[in-house]
Each structure stands twice: as structure tokens, then as C-alpha cells.
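Sending over a structure as C-alpha cells; questions will come in a sec.
Note that this complex is displayed minus one protein chain, with the remaining chains in position.
Chain lettering (A, B and C) follows the sequence in which the chains are written, and residue indices restart at 1 in each chain.
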Amino acid sequence: MNRRIERHRNILDFAISSLLRRKGKNLSLLAVYAFIVFIIASIVFFTQALKREATLLLEGAPDLVVQRMVAGRHDPIPITYGDKIAAIRGVSAVSPRLWGYYYDPFTGANFTLVASDDDPPAKESIYIGSGVARIMRLTTGVHWSLRGAKGTPAVFSVQKILPGNSELVASDLIQIREDDFRALFDFPLGRATDLAVVVGNKVEVPTIAAKISRQFPDTRPILKSEMLRTYDSVFDWRGGMVLVILSVAVLSFVLFAWDKATALSAEERKEIGILKSIGWETGDVLLLKSFEGMVISLTAYLVGVSVAYLHVFFFSASLFEHALKGWSVLYPRFGLTPVIDPYQLCVLFFLTVGPYTVATIVPSWLAATVDPDAAMRS
Amino acid sequence: MNRRIERHRNILDFAISSLLRRKGKNLSLLAVYAFIVFIIASIVFFTQALKREATLLLEGAPDLVVQRMVAGRHDPIPITYGDKIAAIRGVSAVSPRLWGYYYDPFTGANFTLVASDDDPPAKESIYIGSGVARIMRLTTGVHWSLRGAKGTPAVFSVQKILPGNSELVASDLIQIREDDFRALFDFPLGRATDLAVVVGNKVEVPTIAAKISRQFPDTRPILKSEMLRTYDSVFDWRGGMVLVILSVAVLSFVLFAWDKATALSAEERKEIGILKSIGWETGDVLLLKSFEGMVISLTAYLVGVSVAYLHVFFFSASLFEHALKGWSVLYPRFGLTPVIDPYQLCVLFFLTVGPYTVATIVPSWLAATVDPDAAMRS
Amino acid sequence: MRNSTWFLTLIGTLLAISSLLVLHAAISRAGGGARLASNRELLRRLKLSDLCLFTEARYTRHPAMADRHAAFQDHPMALEHFPSGSLMSPPDFRREAP
Partner (left out) sequence: MRNSTWFLTLIGTLLAISSLLVLHAAISRAGGGARLASNRELLRRLKLSDLCLFTEARYTRHPAMADRHAAFQDHPMALEHFPSGSLMSPPDFRREAP
């Protein structure tokens, strides 16, 4: 038993020294390899963490949101619809939501204005998200003038800045009183942006949505499950653009590795010939080559995954920031609760380590089965 | 003079026969090369033709469209705004536009409903675009039931199908009377979707837009120049995704060609040695190699561009159809007026022929400067 | 026949085809004028502001009318969440209602 381990260690020693002999080539290969693993693992960590956060947070969202459509466009919904919806059996509460968008022409940022009757700010005061405070350089107590729908400026005092750890939910929010909201936007009385419906028994939600749709054919109910599914598809790293980028990355790596590994230099082929002529068996040569492959791929995998974890959860995925920002002026800064999904990491392991190992072993196997004399002479 | 031409023809003869000797390699290279040229030229032809069509067509668009915004969302505009806008000096006409979207749940298609007082259909009749007729299998005189905003079906008879050559403008259009439109969508009286403004002196359009914006702070004027710019950027093949795809294609071709051309086989190197030993000068060898390069690249370029022209203007860019369709159910079928932009074709010529020629000549030049004896022995 | 003759014939044929295509472009452009005029008339009559290209969603069907809260909306083909957002600069016009 001990002898077999010793033999394996000897071959491992030899594999490492043979890798060290071609230091430049192998170090550059290792760096590219680790980088690819790093990028993919970062995407996996980031999207998984956001997905989990979205799922847990959206549990607090309304069971059903009912919007009115006129000529295929969203239109404020009469609050009287809410009373009739509340009368549907199984609906435990209906409350109008009043929210809209405010575009600030100076910074070019878009803010979301929300009026809520739960813990509202004082008259002519607002609560603002930390993103708003950051971009508009506002502090508590400061006055801020918004441009109203009639062109007249409306001055609000900042009563509270929402805590920094709520940026994922409220970075661009401005919470305002309902009467201030209606005055600012000249929003029609008796109407709301949409209606939030709470259903007692969650199983009944689709039935109630169908009932609402039948009773009010000009409305569109949006289920909480649909909201969740929207976020699931937004963060689905196997879909869309991410898939395209990833397949290009993986494909080019496979080609790169194949090229590096298959182009057995004359020197390497000679080496295999010598090893065979001094009595190594084909199995030993293959073990040597697979150790060479494993040393590279295992190191690259572990380094790539660890650095990706640090990148996403300690440095807030700062490399992706530019890509995620797009053209938005206000970019929420949020920390993510780490999520490690062993299944995804295993898939990643086999996707990156597999092709490389095959690419190193196959050509060596072809070379190792050749007559040693011919190999040395070639 | 004649002798020099004869000498060049002899070298060309030799270049072709030397290409024919490696038929497989060179034919596959030619095919890949022509394909890349074909793809890029197709994109250039398609986007240029659409861009020109858009520019010429949108000359007929309103100078200014004024939309009302409530809480950051589009909202029907009171028609009384129009009377006040008409009073602004320089405005020659203001007319309300009534248009909306109709989603057909059975086919999943979206149609655009337009009410116009110019040549309107009869009461309870509609004109439909050929795309609508195709997807709903409608013919003139047939009755079609649309679902109204109050849930009751409204039956319309198809009075006319718009001509097939108008698909680029009206494929998904349903033209309807104004009163039918208001009844179908329960659209508020005294309101319009937006206002179309005609300005006498086109130079004054931005000034008038600024005036409207100041007088009605809850509106948003959209200039015709902005509409044109939107379409310019949609069809800008140097921007966005197309650029990414193209650079990947060109880069991989450059790498491919570089690889094919630089990896001078031992045979080729020997050939250069023999040529030099029988008295060819370095200049002759380079001429031979550049002829080899030109035969491939010129043929590929001409074939690629011609096939691209046929593809785009005879077969309606059918290879792009899937990509352009996306998830739309109704896809307009339109022919395009051919546009040949010599500047773009020249850029394409130098982008594809240049790198390839360099990649063929450089290694041969290196080989040709070597001592013939050494070259033959290597 | 000499190789070069073959090749020059091929190139000549290809050039002839290309010239035919240029001719075709010129002829169809003349013929396309009627279609263009009737389409422009339809556009003017119905006061349309957009072409019918992508019918998927409101802002792809009417990109010129789409709300332009951010530059994003100006390019239905742009990929802002991805690096190309940095390849393509937002257009320089912006006029917004509050």
C-alpha cells in the first residue's frame, strides 16, 4: 500500500518538475485558466445570491397587483374598483398604491416616488433612500425643491434617510405623503396607480386573479408568483446574454487548452520515448500526464473560485459594476448575503477540469503507444 | 512592357497551380473567407437600406408629437391643450392622434389600432394591414370580433386590406373610426393619445418645442429629428451587439488566416528554397505569394459581396429573419430598395483583404530572405 | 488553357455580376419611388411616427414614442446591462417632463 502511494508521489514529483521546466508556458496557461474560472464563478455567486435575496424579499410583496389598461397602456385605476375587489370572497384586503417616477434633469437620475399611509412623513416632508441622498447630496433637515406637474416648484424637507442596508429595496425611493403626491403630480383624485390585493389563502390567488380579470376586463392582475418568476429569469445565468458570453469564454478556453496540449512539442514526444525506453509503462506515462493536467486545473479551479468569492462578497462584485450600471445614473450599493451552491460549483468543476484533462491525456496516450525508438527519432 | 506583363502572368499561373496543389486547405479557407465577407456585407446592405428607407419615410411624420406625462407615465392628453398649442406663433396645425395597442390572446400578436379622420373606414368597419390579415386569416368583408374594454365583444367588418407593399409602415395596423376607437377602449372623451403638431418653418421646431414644454410642464414634446435619430441608432451596425458579433467574427478570421498562413509547412519552405536556388529573386517570390493571397481574397470578396446582395434584396435577408423576429408573433414582410454604399464596401474590402494579404506575405518574406540551401535542408 | 486565363475569366465574370447588381440597384431605386411615395403618404395620412419592425412590445413597436426616462429606451437593441453599453454612447438629446 505504502509503496503504491510512494510510486504515485514520485510520479507527481516528476510531473511538477516537468511542468516547472516549461515555466512560462504553464504559468500563462494557469493564469488564463484561473481567470476563466474566476469570471464564471463570480457570475454564479452573484446571480445565486441576488436570486436568493429576491426570493426572500419578495415574500413581503403584495399577493396580487391589479393595474388598469386603456388602449393597451397603463392608466390610473379608480379606487372604487378596489371596493368591489375587496368584496370578492377570499380577498382579505385591498389597498391602493400611489407611486410614480420623478426625473431629475440636472443629474439625469430617475427616482421612484411612493406614497404610503403606513408611517408617512410629515406634511411637506419626505423620506429618501440612501442612493437619492448620495446623488443629490442631501442630508436630514435639508430642503429640496421638486418640479411639479404644473411647472411650479414644490419644496420638501428631508425628514429621514432610509438606512444604508436597505439599498437593494429602496435606494432610489422617495417616500411622500399621499396629499403631497397628488399635488405634486396633479394626480386625479379617486384614482390610484394600481391596487395591492392581499389574499387570505395563498392557494386561491390564481382563482381570484381570474375572477378580477373577468369582472374588470380592463384590468390586468399581476401575481406574486409572476413577480418572482420575473426576477428568476433576470438572474438566470444560464439564459440570454450571460450564456452567450460564457460559451464564447469556455469555447475559446477549450480551443486554447486543446492547442496548448495537443501540440506536443517534439521535445515532449522525445521525452515520452525516453521514459518508455527506460522501462515506464504506458499507464505510468498517462498517470504522469494526468498529474500534470490535474496540478494545473486543480490549482486554477481553487484559486479562481476563492478569488471569485472574495470579489463578489467582499468587494461587492466591483468588476461587474460597470456592466450592471449600464446607463443608469443612480446605482444602488448593496452587500449580498453569501450563497454557496455546491451543485453549481460541481458543474463548474467538471466543465472546466474535464475538457482540460482530456485535452492533456489524449495526445500523450497517442504518443505513448508509439514505439519508443520511433518516438525518440521523430 | 509586354514582357513584364507576360512575366507577371507566368507568376500568376504558378501561384494558381501552387494553390491547386493544396486544394483542400485552400478551398476550405476560401469558403470560410467568403462566408465572413457575406455575413458582414449582408449586415451592411440590410442596415443601410433600412436606414435610408426610414429616413425617407419619416419625412412624412409629424414635426412634433406632444405627449402628456402623469407621475412619469404617459397619460391621455386633453384635446384643449391642442387649441392652446395651435395659438403658438409658428404652429400651422395641431391634430389629436388616437392610437393604442390591441393584444390578441389567441395568436399572442400585438396590433396597433389607429383612428384617423382622413379617409376613415365606414361605421363598425376597419382597414387592416397585410400582416394582420395574414396572421388572423382575414379577407375583405369578413367579420372580426375584438374584445372591448368592458369585456363585451365588438364586431368589425374588414373593409379593406392595406396593400402588401406597405408592410414596413402598416403591417400590424388596424385603422378604425374615432367613435369606434373610443367605444372599444372606453377611451375618455375630450382626450387623445397625443398631439401631432405641424410647424410652418422647420427651423423653428426646437423653439416651439421649448415653448410647449414651458407652457405645459406636464407634457413632453418629441421632435421629428429625435424620431429619425432613434432609427439611426437602431440601425447603426457599428454600435452595440452587431459590433460585438462582428469583432468576434473578424478577430477569429484574422486568427484563422494568420494560423493558416504563418504555419508555412516545411514543404512550402522547401519550395521557396528551390525557387531561390534556380534563380528567383526575393521580389519574385514575394510577388508569387502576394498573387496567391490575392487570388483567394479577391475571389472571396467578390463572391461574398454578390451573394450578400442577392440574400438581402432578392431573398429579403431571410437568414436574419429568425434573429430579427425575436419573440414577435407578427413579423412584417417587406422588400427593401437596394442601397450600395461604396464607402462601406471599400472599408469592408480593406478590413478583409488587408490582414489576409499581410498574413501571407510576411512569413514568406522571412523565409525568402533565408539562404536557399538552409531553406531546402530545414 | 492557362491557369491565369481561367482565373481572369472567373474574376471578369464576378465583376460582370457585380455590375449587374449595381445596375439592378439603380433600376429598383427608380421603381421603388412609387412604393416609397405611397408609404410616405400613408404615414402622413395616419400621422404615424414609427415603422413597423418589431411588434413584440410597446417600446420596440414605437421606439420613437417610447418613454425616454433614460437613454436606455432610445436603443431597443442596446444591451445596457452588458459591456456594449460602454461601446455605444447615449444619444445627446434629452427632454423630459417631470
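Criterion: a residue touches a chain if its C-beta (ideal position, glycine included) is under 8 Å from a C-beta of that chain, and two chains touch if they have at least 3 such contacts.
As the structure is a prediction and not an experimental result, all values here were calculated from the model.
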Of the residues A:Phe156, A:Phe185 or A:Phe313, I need the one that contacts the missing chain. A:Phe313
With respect to the chain omitted from the figure, which of A:Leu56, A:Val142, A:Ile274 or A:Cys346 is a touching residue? A:Leu56
Out of A:Pro105, A:Pro163, A:Pro188 or A:Gly354, which is the one that touches the chain we can't see? A:Pro163
Options A:Leu29, A:Val44 or A:Val114, residue touching the unrepresented chain: A:Val114
What does the interface between chain A and the hidden chain look like in terms of residue numbers? 9, 12-13, 16-17, 20, 50, 53-54, 56-62, 65, 67-69, 72-74, 95, 97, 101, 109-110, 112, 114, 116, 118-119, 129, 131, 162-163, 165-173, 175, 194, 196, 209, 213, 217-227, 229-231, 233-234, 236, 239-244, 295, 298-299, 302-303, 305-306, 309-310, 313, 324, 326-332, 337-340
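Basically, only the chains that are shown with their structure count from here on.
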Highest C-beta pair count, chain pair: B-C
Residues of chain B that touch two or more other chains sit at 72-74, 101, 110, 217-218
Quick one: which residues in chain C touch 2 or more of the other chains? 58, 69, 79, 96-98
